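Subset of chains shown; positions unchanged.
In order of appearance the chains are A and B, and numbering begins at 1 in each one.
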Amino acid sequence: MEGQLAHIGAGIAGLGTGIAALGVGNVAANYLAGALRNPSAAASQTATLFIGIAFAEALGIFSFLIALLLMFAV
Amino acid sequence: MEGQLAHIGAGIAGLGTGIAALGVGNVAANYLAGALRNPSAAASQTATLFIGIAFAEALGIFSFLIALLLMFAV
């Protein structure tokens, strides 16, 4: 069992990576709901869509990074 | 029990892969709700639909990748 407990930690961090997809999906879902209700304003909020996706995705990638570090760096 | 704890981690990461489907499903669900309410605007948001799905799916695939790495690479 030498050094294997970090692999459980990597799996739990991978769970966090998947959960972050809920946040990213929520941003895109609300953009689509609003853009289909009011298509003329959709273009003006495209930048905000990508900003919101980027910040939420960043946390998911941090979680992925923790899993990679736990598997290969510690 | 040599090397087996990584398999628990792989299972937990697989749980994250499944949870990411909620985020992807939320994007597609809101697109469908809006597109069926306002079909004339649906074509203009198809690109956004795929962008939203891609970003949420990416996190689920990262989680799947962690599970694969835990099973076969560590």
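We adopt the following convention: a residue touches a chain if its C-beta (ideal position, glycine included) is under 8 Å from a C-beta of that chain, and two chains touch if they have at least 3 such contacts.
Remember, it's a predicted structure, so these values are computed and weren't measured experimentally.
Shown here are 2 copies of a single protein sequence; counted across the entire complex in this file, the number of copies is 3.
Keep this in mind: only the chains that are shown with their structure count from here on.
Subunit A and subunit B have Cα centroids lying 10 Å from one another. Here subunit A touches subunit B in the complex through residues 1, 4-5, 7-33, 35-37, 39, 42, 46, 49, 53, 57, 60-61, 64, 67-68, 71-72, going by the rule given at the top.
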